[in-house]
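Shown here: the complex without one of its protein chains, the others still in place.
First chain written, first letter: the chains are A and B, and each begins at residue 1.
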Amino acid sequence: MGNKLGSLFKSTKLWISLFSIILGLFAGAIIMLLFGYNPIEGYIALWNGVFENRYFGGETIALITPYIFSGLAVGFAYRSGLLNIGVEGQLFVGWLASVWVGTSFELPAIIHLPLAIIVAAIAGGLWGIIPGYLKARFHVHEVIVTIMMNYIALYVTNSLIRNVLSERAERTDHIANSASLKLDWLTEFMSFSNIHMGILLAVFAALFYWYTMERTTLGFEMRSVGINRDASQYAGMSVKRNIILSMTISGALAGLGGAMQGIGMYGYMTIHSGFTNIGFDGIAIALLGGSTAIGIVLAAGLFGFLKVGALNMQAGAGVPPELVEIVTALIILFVAAGYMIVLFREKLLKLFKRTKIDDQNENKNVKKEGN
Amino acid sequence: MKSKKLFILLALMLSFSLFLAACGTSDDENEQDNEDTNEQDSGDTNGQDDENADASDTDFTVAMVTDVGGVDDKSFNQSAWEGLVAFGEEHGLTEGEGYTYAQSDQDSDYEPNLQRLTMNDYDLVFGIGFLLTEAIQNVAERNPDTMYGLVDEVAEGDNIVSLTFKEHEGSFLVGVAAALKSESGKVGFVGGVDSPLINKFEVGFVAGVKSVDPSIDVDVRYAESFDDASRGRQIASSMYDSGIDVIYHAAGGAGNGVFNEAKDRKNSNPDNYVWVIGVDRDQYDEGAVTVDGEEHNVTLTSMVKRVDIAVQDISNRALAGDFPAGETMEYGLSDNGILVADTNADAYTDDIRAAVEEWEQKILDGDIDVPFTHDQLETFLEGLE
Partner (left out) sequence: MDYVIEMLNIRKEFPGIVANDNITLQVKKGEIHALLGENGAGKSTLMNVLFGIYQPEQGKIRVNGEDVEINDPNVANELGIGMVHQHFMLIDTFSVAENIILGNEPKKLLNMNIDLSKAQKEVQEISNQYGLRVDAKALVRDISVGMQQRVEILKMLYRKADILIFDEPTAVLTPQEIKELMQIMRSLIKEGKSIILITHKLDEIMEVADRCTVIRRGKGIGTVNVSETTTQELASMMVGREVLFETEKTPAKPKETVLSVNNLVVKDNRGVDLVRGLNLEVKKGEIVGIAGVDGNGQTELIEAITGLRKAEEGLVKLNDKDITNLKPRKVTESGVGHIPQDRHKHGLVLDFPIGENMVLQTYYQAPFSKRGSLNFKQIYNYADRVIKEYDVRTPSSQTLARSLSGGNQQKSIIGREVDRSPDLLIAAQPTRGLDVGAIEFVHKKLIEERDKDRAILLVSFELDEILDLSDRIAVIYEGKIVAIVNPEETNEQELGLLMAGSKKKVGEA
């Protein structure tokens, strides 16, 4: 019974997502039409922009990789009732940390690469501990702390790049090959795109996320604290410990997302004049994916697909970049508004059910039940 | 039964979208017609120029990739695009086929954009801005048969030409103008992100100011952003408050905030003595403000970097089979790649013009070596004493 219900529920969810995407594409098509562009050409360009050849497929995967990490980071905190807006900053420190290890040491790859990854996770985790501790100990709202920590991270990393990791240049040196996540044969196979091994790490992180959340006592506590802090405390869980731990793990995941850029995609770090938005997009990705591992991976995939494909809508179908942004935003909006569609469906079913009841009642005698 | 209803709904939606799409196609055709007429028009204009370019005279194609500033940044991206458009018109090319651009919204877009244009068989692809250095090197290495041009930074590669500018020389001259215009003896510099490129502007400007009068204070600040106009405005506000009356900005979109602050001050009191020196393009239009029906302009002058000329020049050379592969082209005062705008005749007085021309001659004659790093500036300033 339970399983049957479960599968029914799941299929409904899938149905809703697909329907949402179709609605989003449809809304985007109307916008394109209003501005005098051919939506079919536009969408073909969008699709081809990713699947036309291996190069863009590789670029898409390279873009999805940090998105998965930032989505998981937001989701992890969210499941334990915390809003980590600081993924952006944690990503910056992770990025810098990985590049620092990548440029400053000469080690065999078997040590160098894991070291860069671990140091990035630690750096991000430390950046996450601060808001976690302030929240647990002094009840300072994590949203305000994490937002401010983003700015600190942005300018501290810029300053370190300028003054410590380079001599007043706007970017660091290139990391040593032994610390790179790129594989020659893979790069070559994907037409020299920026694809790197990080996607495997991202999938592994998603598995870790799922297992930790759903299958461990730690995840049990996180979820419990996330839903009902009071009851969790009554049941003997330490709410403070969970808050700090959750922010730390969330920060570590974000730091790993930074490492994907540092030792994967770019191999160096430049001075940033603003945020990358990977962390902020992570909020949308986590919520879109319902903070579940599989949902986050799929949502990150959608984001990456739209971002890379959209570039080709300009080049391939002549749609101006502003309009492309509106169209992709609409698609995401409709997916996010899945609940609207559930409502819509209820109405539809109701309409349909009523006629059925009337039919049946005609064949029935009204009986009064006695005692 | 349930799915049947849904099916009908979906079918309805699908047919509706097809219907709309059909409308869209016809729209498209109309538009193409328009484009055709446009083209004929431009052909006519060209005809008047006696350039015999009724249709495209070549199958040479050229494209550019913007940095995150976007193609309408009122700065070097826009300037570069103007250069491509001019090149296209010169040879009767169609936009979208003969010449085009791709806009980047984030750093990760640079490589895919360059690669995509390469795959679309453009013969020459420009990357605009130093942010694209790494990306253009990677793409150029993979595609040795395509020509690449990088603006503002030196890239290594046999099929890349690097287009750099002697911004320090232009900045030196606007420094001279600022020193002469300032009444308070204080001038300001607002940079985008603290980096070697922007340091060139800063150092040249300081050197120019001090050459005229070593006692003038130069307040140097960085917005740490090329697009945060509010940050630029904030800095400008505190500079003007401290008595500074001329600000030179090299901050892209953040510099728009400097203009806004100056215009606002002018607007509240037309007697306010505030000036802005623009960068990259002639920013005369950005400085226009009308108070009580009277027109004012806060743009004293602009340090103009003719990216358009450089881009057009390289395109023409590539077309002629004279692509300077692997070279670094440095545009400066001598070849009009750098110039000081004199559009605001009211503010940019003849005295200033004379002084600037005098200093320009000294630079051209090699009497002055304009510094472009902090170390060189130090030596230069010591030499002044």
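The rule is short, and it goes like this: a contact is a pair of C-beta atoms (placed from the backbone, for glycine too) under 8 Å apart; a residue touches a chain by one contact, two chains touch by 3 or more.
What you see is a predicted model; the values in this text were computed from it and never measured.
Trainee: Who does the absent chain touch among those shown?
Mentor: Listed by label, the shown chains it touches are A.
Trainee: In the complete assembly, which of A:N150, A:S232 or A:S291 touches the absent chain?
Mentor: Touching the chain that is not displayed is residue A:S232.
Trainee: Out of A:W15, A:F35 or A:F220, point to the residue that touches the absent chain in the complete complex.
Mentor: Spelled out, the listed residue whose C-beta touches the missing chain is A:F220.
Trainee: At which residues does chain A meet the chain that is not included here?
Mentor: 1-2, 5, 215-218, 220-221, 223-224, 227-228, 230-238, 350, 353-354, 357, 360-361, 364, 366-371
In the analysis below, only the chains that are shown with their structure count from here on.
Trainee: CA centre of chain A versus CA centre of chain B: separation in Å?
Mentor: From the centre of chain A to the centre of chain B is 35 Å.
Trainee: Considering the complex alone, what residue numbers of chain B touch chain A?
Mentor: 1-2, 5-6, 9-10, 13, 17, 20-21, 23-25, 27-28, 31, 70, 96, 100, 102-103, 105-109, 111-113, 115-117, 119-120, 130-131, 134, 138, 142, 192-197, 199, 224-228, 374
Trainee: What residues on chain A touch chain B, complex-wise?
Mentor: Those residues of chain A that touch chain B are 22, 26, 29-30, 32-33, 36-40, 49, 53, 55-56, 59, 62-63, 155, 158, 162, 168-171, 192-194, 265-266, 268, 270-271, 273-274, 276-277, 307-308, 311-312, 314-315, 318, 321, 325, 348-349, 352.
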